[in-house]
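Have a look at the structure below before the remarks.
Every protein chain except one is present and positioned as in the full complex.
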Amino acid sequence: MRDDIIWELRSDKVRELIKSSQRLDGRALYEYRPIKIETDFSKNAHGSCRVVLGETDVIAGVKMDVAEPYPDTPDEGSITVGVEFMPMASPVFEPGPPDQNATELARVVDRCIRESKAIDFKKLCIEEGEKAWFVFIDIYVANDSGNLFDASSLAALGALLNTKIPKLEDDKIVKDEFVGKLEVAKRPLLTTFAKINGKLLLDPAIAEEKAMDARISIGTTEEKLMSALQKGGPGSFTQAEIEQCIDLAFEKSAELRKLLKVE
Amino acid sequence: MRDDIIWELRSDKVRELIKSSQRLDGRALYEYRPIKIETDFSKNAHGSCRVVLGETDVIAGVKMDVAEPYPDTPDEGSITVGVEFMPMASPVFEPGPPDQNATELARVVDRCIRESKAIDFKKLCIEEGEKAWFVFIDIYVANDSGNLFDASSLAALGALLNTKIPKLEDDKIVKDEFVGKLEVAKRPLLTTFAKINGKLLLDPAIAEEKAMDARISIGTTEEKLMSALQKGGPGSFTQAEIEQCIDLAFEKSAELRKLLKVE
Amino acid sequence: MRDDIIWELRSDKVRELIKSSQRLDGRALYEYRPIKIETDFSKNAHGSCRVVLGETDVIAGVKMDVAEPYPDTPDEGSITVGVEFMPMASPVFEPGPPDQNATELARVVDRCIRESKAIDFKKLCIEEGEKAWFVFIDIYVANDSGNLFDASSLAALGALLNTKIPKLEDDKIVKDEFVGKLEVAKRPLLTTFAKINGKLLLDPAIAEEKAMDARISIGTTEEKLMSALQKGGPGSFTQAEIEQCIDLAFEKSAELRKLLKVE
Amino acid sequence: MAKSEEIVYINSEGKRVDGRKVDELRPIKIVPSVLSRAEGSAYIEWGQNKALVGVFGPREALPQHIQDPTKALVNYVYRMATFSVPDRKSPKPGRREIEISKVSGEALERAIFVERFPNTTIDIYVYLFDSNAGTRCAALTAASVALADAGIPMRDLVSACAVGRAAGTIILDPCKAEEDASDAVDMPLAIMPRTKEVVLLQMDGLIGKEEWKKAFELGIKGCLQVYEIQKKALKRKYEEIAEEEEKTIKQIDKELKKVEKK
Amino acid sequence: MAKSEEIVYINSEGKRVDGRKVDELRPIKIVPSVLSRAEGSAYIEWGQNKALVGVFGPREALPQHIQDPTKALVNYVYRMATFSVPDRKSPKPGRREIEISKVSGEALERAIFVERFPNTTIDIYVYLFDSNAGTRCAALTAASVALADAGIPMRDLVSACAVGRAAGTIILDPCKAEEDASDAVDMPLAIMPRTKEVVLLQMDGLIGKEEWKKAFELGIKGCLQVYEIQKKALKRKYEEIAEEEEKTIKQIDKELKKVEKK
Partner (left out) sequence: MAKSEEIVYINSEGKRVDGRKVDELRPIKIVPSVLSRAEGSAYIEWGQNKALVGVFGPREALPQHIQDPTKALVNYVYRMATFSVPDRKSPKPGRREIEISKVSGEALERAIFVERFPNTTIDIYVYLFDSNAGTRCAALTAASVALADAGIPMRDLVSACAVGRAAGTIILDPCKAEEDASDAVDMPLAIMPRTKEVVLLQMDGLIGKEEWKKAFELGIKGCLQVYEIQKKALKRKYEEIAEEEEKTIKQIDKELKKVEKK
């Protein structure tokens, strides 16, 4: 059940089933796997969230830090998203520096949040040109059972939503003391579709990812705006397919948003 | 024609021809291949130059930056030369950190310029002990058809000669505004000879480099002074051979200097 | 005599001999190999020491540097221990970043010194929160003939004992001028035992290390206090064995301490 | 950026900051076969952007364990020279370059008949020496010409172009100043022109569906224009080659005649 | 740390800063088999410490030249998430993580029948997501459960626990505040419980032999308590598996009956 060869056989099965719009795990084409969200997973993080999407397991943690603003935006802080594929996440991962997949994942999650203007970078400024808050969002993939994009963006937003702003004394962070919560003005989330044998399906599981021709991830906000688009994989999409995915993304991301309780 | 095995066969031919002082491309022993120089190749660089020497193709770009002077020379700026072998430059290059060849090339070009005192490091000082100009000269090798030393030193000097000094405001560089040109007091250039079967020849093409026993590069200025010497390759030189190369270097570098129009 | 295969054969011999409490080189079980100590090995170092323990050869050098204290200890300097396995130290070493063995060795030597409070970190402070002395102890392994732990800790302590504190002018180190010696209040040293076929022995030579089941290193001071403990290797120790090693460590380290002449 | 609000992105005559119309590409020049040691190559100028591409392969993928027995690997490497941007870039590849390399390689994989070359790699190296927005599209456009120059069998060329928004207007092929608009949207796009299949699609910015659709369709038009420029560049090259071959044939004829005379 | 002297490490009722007795472990919860793609796994909570472990192997050691023809390699990788500590840790593995990986792998090698699997590697990956002292012991304790979950043959579990000193008192399983005491001693310890063999032993601090002995013996007691928790976690898991298997058998019976009816 855990062997990569078995996944490959499943991949043939996936391509066969999809012809009659069926999926290996019995889901409807546009149905998410069950989702468990555990916020405040790590006390040492300033915000954290574990998301289990089917068997996919990711943990996001936030650390706020004070640094000098970038020269071209002296009145702004910023966010930084990092992704580490833990080597146990799949039999083929190896420990080491982030590869292309982890880099793409981190940058798409980053854009989805950044471009939505969920975080007002100007409000992160503490003293113009001198110091501002930088928000480090680090995502750890513990088990890759497919669709890391949606799981990671959900975990990242979940972590931001419970992020506390540390107290500063003489420009240094006081441990375990906080002055409030990080303001998160929007609820940007990624919704990802796979294309297999000409059919579109939501939230591909690992066997479906191995069988898919292409992937499209769409970042959306609750105001029905798109903050990110990313096509992946060797295949292609038609305009009609992309438009269909956009409509579905607005609809399905709303379901995910309900899972994020506002505390 | 592009295969490394063919180069090896050519190498045998080179060694055969040289016995009668002939070269594969019909050149005289002390003749450069045709040279094309294109300055101001990159608008975002503060100075830039592309040199095509035969089929060898290198691009040098200069960026000026402000930083704190080194503690032991508080009243000086400096130069830094970097070389990147682009992986398309030859079928055997691989992307990655600079290897021994790139490091040697960068350091010899650096010494040729630095020791000639073409750039007065004291004039790069902006405020003693606080800030000075640092001149980054980065050389990209796009096609290695032999004699990267001379092509690179020509491109580096060509780039320096059209380098503009950016305007500073509050110690920060103002984009696209300049206060003048970088002063380049000398015209230091490398001239490189290969030794094959006991014969010396100027400007070795790639097949000649693969056939050569040793290489010598000589940095000279228009005042007939030497600013750098570098022997390379597994072979050796006699004193007489080195002296002959020095004399030829003064002569042949003068030809190259004429190609660098002063603007 | 220098071949790794021969070491392996010796390893069988070691395991055979130890049954009758004998060692390949004729030593008693709790006997050190001959030790040569050369202090002030490097004039450019602020302190240095070469230790030859049997054929094991290590060189430690100290550099003092001024830097900002860590935020959580604004009134303290610190020490940093680094270990480099020189590639000639053994036929199997490769040049490159410190591997697990070098990292473990550096950290155990560090703890042995640090925890003994031989160096009072508060006395390294120059100006609270602004600047303090940082003591870099770098250990180079030139020949690995076994028991790098004891040789390295001896060389590190030897180097510290002849470390001079550089003169500062405008917060910068004045070359070749010193204001005194580094205060070293204790004489912490590691004493290492190997366990082979259920027998304990002191100062394992290389063939004994290849044959051993486990290793234990004990950091002790002249006041019969322990400042470090480290078990290594795949085997195990009983409580009685550990206690025996502790008693022997107090006794044998005293012999080593006599070799460190106080100047 | 602080002053970007004061910029007039579309003037009273409907012209953009650099004088172009909203649906107008910057000037594009493509020259195939410019590097002798690569198996295929191309040089592109696209507005201020300048890039060189070199292609190798299909050749054995090494180390062996990366080989795919079902197809050729497409190894796309996108890099920017340190001096190609306003502030000096570190020579070390950054995360942006790594991501662009990945999505660009995937875009080309669809066009190349990779299934014909199992266990091999096709290496595509692109370096930018000057830049002003739209570099990944310029790079990908040139790379597909270099692949053709290398004689690698393809279903179609890949043609790329970005589309965006500045000050409320949808614009083709945005320049840097336009990318810095406060309401900027940037959407790099690449298609296989004959089928209009989308092989690369990325976007940042914040946009609703209707506006997006307008942008997308303008982008497709841009890609089709790029396609014409690519084809012209390749045609010109092949005509040159044909001319040269003709000369060679004449030369051979001449020499044969000499031999016959003897 | 500057204020650590003002802390009352043991109050008048003999209780520690977190309310524990001197010989009391923090609450420990272990769940085996939590990750589907690893061959064995475990999750542990030990006080504030939280870790996930995944195990693979024995599988072929690669590259070949690292293979040992006499035994399996034990490759233990200990890592801390950037946010698992008070100040953000660099994502790059530090020297502390490298050392802990080495000694922890050696501790497990004694317990695993490595000699049965020549030329293979057994990979054990442990990540900490939250921490408050004693992380290497928590990690090692969970790792040995994950090895059992993977069905890797072992002589015994490895049970780990730290012991230390704060304000002159020997205490089991020190927490961070206690590790910062001015006279702190910290001694991580791991044993194979059935024989009480010591497979991991490290120490920092400054301590005499008699006091050390008292600490050591308390540490052994701690490890034995940890052993019971490990066994319980594995037993609970196997009971669940047994229940599930029973269900499956019943299901099969049911379906067989259906088939027979037809």
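All chains are identified by letter, namely A, B, C, D and E, in their written order; residue positions are counted from 1 within each chain.
Just so we're on the same page, a contact is a pair of C-beta atoms (placed from the backbone, for glycine too) under 8 Å apart; a residue touches a chain by one contact, two chains touch by 3 or more.
For clarity, every value in this text was computed on a predicted model and none was experimentally measured.
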item: Touch partners, limited to displayed chains, of the chain removed from view; value: B, C
item: Sole contact to the chain not displayed, among B:19, B:231 or B:261; value: B:231
item: Hidden partner chain, touching residue among B:117, B:131 or B:210; value: B:117
item: Residue among C:115, C:138 or C:241 touching the omitted chain; value: C:138
item: Identified contact with the non-displayed chain, of C:31, C:65, C:222 or C:243; value: C:65
item: Residues of chain C (touch criterion as defined above) contacting the omitted chain; value: 1-2, 41-46, 48, 55, 57, 59, 61-63, 65, 82, 84, 86-91, 95, 136, 138, 140, 142-145, 173, 175, 206
item: Missing-chain contacts mapped onto chain B; value: 72-73, 98, 100-101, 103-104, 106-107, 111, 114-117, 216, 221, 224-239, 242-243, 246-247, 250
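The rule is simple: only the chains that are shown with their structure count from here on.
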Touch graph components, with chain E removed from consideration: A, B, D | C
item: Nearest-to-centre chain - CA centroid comparison; value: A
item: Whole-Å gap between the CA centroids of chain B and chain C; value: 47
item: Chain A-chain E separation of Cα centroids, rounded to whole Å; value: 30
item: Sites on chain A at which at least two other chains make contact; value: none
item: Sequence positions of chain E contacting 2 or more other chains; value: none
item: Touch-based graph of the chains, sorted into line, ring, star, complete or other; value: line
